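Below is one structure, written out as C-alpha cells, with a few remarks after it.
The complex appears here minus one protein chain, its other protein chains still in place.
Note that the chains are named A and B in the order they appear, and that numbering of residues resets to 1 at the start of each chain.
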Amino acid sequence: MPELVKAENLVKHFPVAAGRVHAVDDVSFSIMEGETLGLVGESGCGKSTTGRLLVRLIEATSGRILYRGRDIASMNGRELRQARRQVQIIFQDPFSSLDPRKCIGETIGKPLEIFGVGSGREREGMVDVLMEKVGLSPRLYYKYPHELDGGRRQRVGIARALSLSPDFIVCDEPVSSLDVSIQAQILNLLQELQEREKLTYLFVSHDLSVVKHISNRIAVMYLGKIVESASSPDLFHDTLHPYSQALLAAVPIPKLNRRRERIILEGGVPSPIAPPPGCRFHTRCPQRMDICASEEPRLVDAGGGHLVACHRVFGA
Amino acid sequence: MNGPLLEVSDLSVVYRTYEGTVAAVNGLGFSLHRGRTLGLVGESGAGKTTTALSIMGLVPSPPGVVESGRIIFDGQDLLRLPEREMKRIRGNRISMIFQDPMTSLNPVLTVGLQISEALAAHQDLSEAEAERRAAEMLERVQIPAARYREYPHEFSGGMRQRVVIAMALACNPSLIIADEPTTALDVTIQAQVLELMKSLKEEFATSMIMITHDLGVVGEVCDNVAVMYAGRIVETGSLEQVFSDALHPYTRGLFRCIPDIEEELSVIRPIEGLMPEPLDLPSGCAFHPRCPRCMEICRTRVPEAIERDGHGVMCHLFSEGGGGDHA
Partner (left out) sequence: MNSAGRSYSTLAACGVAGEKRRSPWWEVWRRLRRNRAALVGMGVIIMLVMVAILAPVLTPYDPNKTDMKARLQRPSLSHPLGTDNFGRDMFSRVLYGSRISLYVGFVAVGIGAIFGGVLGAVGGYYGGRLDNFIMRCMDVLLAIPQIILAIAIVGALGTSLVNLMIAVGISQLPRYARVVRASALTVRGQEFVEAARAVGARDVRIIVENILPNCMAPIIVQSTLGVAQAILSAAALSFLGLGIQPPTPEWGSMLSAGRQFLRQAPYLSFFPGLAISIVVLALNIFGDGLRDSLDPKLRQ
C-alpha cells in the first residue's frame, strides 16, 4: 500500500494571554492508502487540532503535511482549493456542523456548486444519489437540519464530505454525540463507504472501543504528543506506554466480572500552556523514573513498527 | 425499615407542547432497596431524566404534567406531598448530581460556601459548624480543604464534579440520583470519579439511581439495571441477569451495538431504524418497528410486564403463547 498522507513534525501553538498553548508539538505519522488511522486521546491532547491541521482548517505553526507527496501546508490559494476536493472532514457535532438556515439538499450540494460541477438541475440529481449513498431518503431534500435526528444529520455531514469524491477524510469524533444504537449505524456506514469508495480515514476519537473497532492502526496522543502508535491488535495486546495502559484500563466494559486491574491515574492533565519538562506524562505516571522529569523520550520503534515514547520501555 | 426505600408505580408523565402531547414516561414502575444502586439505562428520549425529575418533584410545569402514579419514598408518596414538605426532602434526603458540573455550580460563589449553604439550608447548624463540615466534605472527595475558598472555574472538570458530589452528599441523603455524572468527563477522570462514587456510596450507606446511556458504566457501579425505551422499562433485573441473559430484543440489540474492545475483530450489529418519535409513538410495543423479532401481536398490543425471579421483561416473545425461547 502506498503512503497517502504523511505528517512531518507538525507543530501548532496557539498564542493566548498567558503564553502559548502547545496544542500539537512535533507530531509525525503517515497513513497508507485505504487504511484507517485512529487518533485517540483525552480532551485537550491535540487530536482534533491535528485533524484540522491535516485539512488546513487551521494553519500549522511549522511542519509539513504531505498528500501524495505534495505539501499541503505550503500550498497557495488555488492549489489548496483543488486539494480540498480530495481531502475532506466530517465533524463531531451534527447540530452545529449544518447551517440551520439551509435545507439539507442545499448543504450537500454546496461543495458541487462551489466547484462549479454540473448545472443546477444536474447537481440536484447528484445530491439525490449522494443522499441514497448515505442512507437518506431523497424525499428529505428540503428538510432543515433541526427537523432531523442526530443520526440523520450526521449522514448529511457525511454526504457533504463525499460530494467531491475525496480520497481522504478526517473523521473528527463523528459518532461521539450520537446514541449507541445510532452510533453503530454510522460506524457501519463509514466502513461500507470506505470499502465502496476506496477511502482513507483519519479517525479522531476519545472512545477507545470505537477507535479499535474501526482502525487498522492507532496512535495515542497525550498533551500534544504521540506517545504510542501501533497496529490495532498490537496496541491492545501489547500495550507499552503507561498512559495507553491507563487509558485502556479506564474504559468501562459492559460485561460481567470483567474487573481488570484498575490503574487510577492521579490528578488531571497538566496545562498545555506550560507542559511538564521531560516526558509530559511523568507527573501522573505510575511508573516514572528520575530520568523522566528531565529528558524527553523519543518515539522509537520497539519492534515491528510499534512506536513508543517511554524511557521505561527501553530501560534507559 | 424493611421494604424498598423507593417504590415507583404506574408513573406517567406527559409534556403538553404546541405540537401535541409527548408521553415521556408511560406507566413506569420499579423499586430500589436500601444501599443498592439501580442503573437506569436508555438512549436519548427514553424518559430517564424525566423519571429522575419526577422523583425530585422537579418536572418543569408547564409543559410537564405528572398524570398518574405513586412515588413512595420511605413510606411517603412524594407526588402527594405539598411543595413545602418536598423542599425539605430535596437536597436533604434525596439529592441529585447533574451531568454538567459547570452549570450545576454557581460560578460567583466559592465551592466551600456552596457546600456549606447546602448544609445550612437543611440542617440547623451554626455558620462555623457548617463551614467545618463543608471542609470535611471536600476532603472526603479528595480535594484539599485548603481550596475551600476557590471558585469553580479554578477546578478541572473532574474536580468540579467531585465538588458537586460533595454537595450532594453533604446532608447525608438516603437517595442520590446521578444523571449521567461522568458523561462529560474523560475516561481516566471518569474512572477516578466512578471509583470515588462507589466508595462514598458504601461509606455513607446511600442508595443510588445511576442514569446513564453507557452500559459499561452500569457494569462498573450498579447492582440492578432497568432498561428504558420510549418511556417504559422494557427489561429489569439484577446486573447479572440483564448482562448475562438479556431477554428483550432491545437490550440484546444495545449490547450488540457496542464495539467489543476485548475481541480481535469486533462485529457490531446496529439496531435498524430511527429513534421513536415521541409525539407519535408506534402502536403496540413501541420497539416493534425496529425489532428483528417483531410478531403480528407486537403491532397492536402493548406487552405486559412479565417477571421471573426478579428478572422482568416487557415483550410478547415471553408472554404465554409467545415464543419463550430466547435464542
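Definition applied: a residue touches a chain if its C-beta (ideal position, glycine included) is under 8 Å from a C-beta of that chain, and two chains touch if they have at least 3 such contacts.
All values derive from a computational prediction rather than experimental measurement.
Note on the undisplayed chain: of the listed residues A:10, A:23, A:39 or A:55, the one touching it is A:55. The chain omitted from view is touched by exactly one of A:100, A:120 or A:304, namely A:100. The omitted chain makes contact with just one of the residues B:262, B:277 or B:304: B:277. Although one chain is not drawn, the whole complex shows that of A:92, A:185 or A:200 it is A:92 that touches it.
Listed by residue number, the positions of subunit A touching the unshown chain are 52, 55, 57, 80-81, 84-85, 88-89, 91-93, 96-101, 103, 107, 110-111, 114-115, 137, 139-144, 146-150, 157, 160, 163-164.
The rule is short, and it goes like this: only the chains that are shown with their structure count from here on.
Subunit A and subunit B have Cα centroids separated by 32 Å. For subunit A in complex with subunit B, the residues that touch the partner chain are 42-43, 149-152, 179-185, 187-188, 206, 208-210, 212-214, 233, 236, 246-256, 258, 262, 264-265, 268-269. Interface of subunit B with subunit A (complex): residues 43-44, 156-159, 186-192, 194-195, 213-220, 239-240, 243-244, 253-262, 264, 266, 268-272, 274-275.
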